[in-house]
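Apart from one protein chain that is not included, each protein chain of the complex appears where it belongs.
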Amino acid sequence: ALLEERFEAVIARHERIEPRDWMPEAYRRTLVRQVAQHAHSEIIGMQPEGAWLTRAPSLRRKAVLLAKVQDEAGHGLYLYSACETLGVSRGELTQMLVDGRQKYSSIFNYPTLSYADVGTIGWLVDGAAICNQVPLCRTSYGPYGRAMIRVCKEESFHQRQGYELLMTMMGGTDEQRAMVQESVDRFWWPALMMFGPPDDASPNTARSLAWGIKRNTNDELRQKFVDMTVPQAERLGVTLPDPDLRWNEERGAHDFGEPDWDELTRVISGAGPCNAERIAHRRRAHEEGAWVRDAASAFARATKEPGRG
Amino acid sequence: ALLEERFEAVIARHERIEPRDWMPEAYRRTLVRQVAQHAHSEIIGMQPEGAWLTRAPSLRRKAVLLAKVQDEAGHGLYLYSACETLGVSRGELTQMLVDGRQKYSSIFNYPTLSYADVGTIGWLVDGAAICNQVPLCRTSYGPYGRAMIRVCKEESFHQRQGYELLMTMMGGTDEQRAMVQESVDRFWWPALMMFGPPDDASPNTARSLAWGIKRNTNDELRQKFVDMTVPQAERLGVTLPDPDLRWNEERGAHDFGEPDWDELTRVISGAGPCNAERIAHRRRAHEEGAWVRDAASAFARATKEPGRG
Amino acid sequence: GADLAAYCLGLGDDALVLSHRLSQWCSRAPDLEDDIAVANIALDLLGQARLLLARAAAADPAVVPVLAEGSPAPDEDRLAFFREAGELRCTRLVELEHGDFAHLVVRLLLFSTARLALLHRLAGTRDPVLAAIGAKGATEVTYHRDYAARWVVTLARGTEESRRRLLAALDELAPWHPEQLDAHPVATRLAQAGAGVDPAATAEEVEGVLAQVLAEARCSWPDVAPRAGVRGRTGRDGMHTEALGRMLAEMQVVARAHPLGRW
Partner (left out) sequence: GADLAAYCLGLGDDALVLSHRLSQWCSRAPDLEDDIAVANIALDLLGQARLLLARAAAADPAVVPVLAEGSPAPDEDRLAFFREAGELRCTRLVELEHGDFAHLVVRLLLFSTARLALLHRLAGTRDPVLAAIGAKGATEVTYHRDYAARWVVTLARGTEESRRRLLAALDELAPWHPEQLDAHPVATRLAQAGAGVDPAATAEEVEGVLAQVLAEARCSWPDVAPRAGVRGRTGRDGMHTEALGRMLAEMQVVARAHPLGRW
């Protein structure tokens, strides 16, 4: 009870819980779930963009994309580390991912179908991720908050690069402009769904807010993203595919249409366009790497024992 | 001794030995080796051309190529059947192929690098094969001779199709003409080497001739091929890459340069540009198909036994 | 014209793309007899694709990509080799990367069962070209379906390993199957005019045939949800899998490098 009081006090002061501090089991579980999901998203997120590494249309873009996908692996690494401070190993987390027992961001269950998608993912998907993540830099769990600070810095860089790719393409040929528009049409609604279901259908939000794990509701963040993105789209010269999208003077914010929540449910429950492929890809890499990881452990053991190896 | 006399008499009369006839063990072994090598060549030969099925530049050509590769599988099938009449099963033969204990035509150890190669293989490689095979229609072993009659008929069809593809491409763009010339440059010498080493370096030829398994020496067939091909090359408008190639009025035949016999030795002994890949491809297909063949056998057994399956 | 062209493109692209996937099996089948059979099916489908693409081009020349002047490429090749992935109208089932032999025969069963029901009905529609394609195609696809069904039963009842693989392929492919039977506005309009078949109308027959094969295979249809599209759009709307783009990169490379080429 004393421990619990101290925990609540830290939360109330908006200070940080650290790994060796006492924490309620439900807080720990919620955090593991959220941080793991976030780490998995970085790792699974390597696939849709990585698929275009081998088709990047200029060497400069190929280098930029390679560096970005490498950054995502890095984000995964330190998010897994943050999660390990909560007592779950990277191996266990990976196993839960490939067994489908933990989730990752629904957005990566949509396919990348043209090179413009690399730009759109940077602009809209990383943009939405940043909206989600910037408040998490102030999250109540120390290692997670510090990881988020580093992640957010690199994500904004990625977002600018994505926007810059789209801007360059819009200055190119008619076909390129059409590619960009088609890509934005395809990703707009899935990007809005990245913030999760509407608040009235999101049962865990209240508790996460109370614990300072989350800092804003889904709908607040979604609104913020729309308001941020509309002027960027104008500057870019693309149309956002929502006939209901308009500035509401009174609210001082944009009104916008309803995402297809039924589609979101299907995607989250595993029937999205790419769910099975993403998991299968990850599982294959994990399984095909097992003999290498085994060899590394065996070699490490052998070389530590004198007279052997 | 009586059996041997009868065998020799059949050979002398240029008649056919049939499966149930007595034959010397060495004759049988030589035949198995030759017919198996021939069957293997058809099967391995599916690879270099099959590699272009997925890149054929017109639907008509794709259909032609599919039908051709399918024919090669068919040739393999009935040559394996001919070989089975000599007491070796298709399974054993395939195992010997993937273990590297039996050979196939050296030509298929060269890569196909452009769509023109599909035409060149038809024209030069099938052309050389026909030169080799037409006399084999009169070979002393019945099932082999009859298989060859059918094979030769289809091969001439393939040869005409190959030549026609090259002719069409020569009537196309400059790039296409350059592709054809480059392809012919690459395949000319390997095609000449299809007839095997020069007669003075071919120890088995004499015996095969005596037994009526072969009907001509390597050099005779090579000369015939050159004489047949030169006017076709002229009609096509390509140059054969041999500065020593010229008509010899006296001999009534073409003189021509020396193939790189050292290269042939390397290719035959396994170090050709594609040997390892061709065998690995075949082995993989064979091994990956094992569970299917097992299932078929198991199902056949089960459904034959009443009350089971 | 536009509806008929879109409809023919859809059916033609299905055949073209599945033919391509089958041709990737060449020299990789478990036995020579299957190498020959699979090549034969690929050839039949390629033939159907050529007729359907030509019909599409005739129905609405605007669907045919414009090439540089002087290009001798016929309409069927312009449609096959010069459209981008998003312009193809095949269902997503046919475009998935090929897997093992169980994957081949399950996909072929799902496709040919749906296609056969459609071709039979197509043979009775108004457009004489489509009707002829339906009649000829039905004969061919009957053989494809029988080949696939025979192997599905064999694998399901062969060994433990083959049954495991067969069920895995069924689990993997079943979610893509319903898209084949989706009522698409284009097909619905044409069907009402008696010039095409609404695949939704074949659903009962198709499910019946599949149930029969699965019963003989002692399997049941897996309890899996159909794959979502993107805001309702799927293959017939040009919303494809990542696999299709990769496939076309290979398939179109030579034709596109030589837009003025003669082949």
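Letters A, B and C name the chains as they come in the text, with residue numbers starting at 1 for each one.
Quick note on the criterion: a residue touches a chain if its C-beta (ideal position, glycine included) is under 8 Å from a C-beta of that chain, and two chains touch if they have at least 3 such contacts.
This is a predicted model, so every value here is computed, not measured.
A.B. asks: Sort by label and list the shown chains the missing chain touches.
C.D. replies: A, B, C
A.B. asks: Of the residues listed, A:Ala26, A:Ala67 or A:Ile149, which one is in contact with the missing chain?
C.D. replies: A:Ala67
A.B. asks: Pick from B:Glu92, B:Glu154, B:Glu182 or B:Asp227: which residue touches the chain that isn't shown?
C.D. replies: Answer from the full complex: B:Glu182 touches the omitted chain.
A.B. asks: Using the document's definition of touch, tell me which of B:Gly142, B:Gly172, B:Pro197 or B:Pro273 contacts the absent chain.
C.D. replies: Per the contact definition at the top, the residue touching the missing chain is B:Pro273.
A.B. asks: Tell me which residue among A:Arg55, A:Lys103 or A:Arg160 touches the hidden chain in the full complex.
C.D. replies: Hidden-chain contact among the options goes to A:Arg55.
A.B. asks: Considering the whole complex, not just the chains shown, which residues of subunit B touch the missing one?
C.D. replies: Spelled out for subunit B, the touching residues are 48, 51, 55, 110-114, 182, 186, 189-190, 260, 263, 266-267, 269-274, 276-277.
A.B. asks: Can you list where subunit A touches the absent chain?
C.D. replies: Listed in rising order, the touching residues are 43, 46-47, 50, 53-63, 66-67, 69-70, 73-74, 76-77, 80, 90, 115, 165, 168-169, 171-173, 175-176, 281-282, 284-285, 288-299, 302-303, 309.
A.B. asks: Can you list, in ascending order, the subunit C residues touching the missing chain?
C.D. replies: So the residues of subunit C touching the unseen chain are 84, 246, 249-250, 253, 256-257.
Criterion: only the chains that are shown with their structure count from here on.
A.B. asks: Looking at contacts between chains, which pair has the highest count of C-beta pairs?
C.D. replies: B-C
A.B. asks: Between subunit A and subunit B, what's the gap in Å when you average each chain's C-alpha atoms?
C.D. replies: 56
A.B. asks: Distance from the CA centroid of subunit A to that of subunit C, rounded to the nearest Å?
C.D. replies: 36
A.B. asks: Any chance you could list the residues of subunit C touching two or more other chains?
C.D. replies: None at all.
A.B. asks: What parts of subunit B, by residue number, touch at least two of the other chains?
C.D. replies: Residues of subunit B touching two or more partner chains: there are none.
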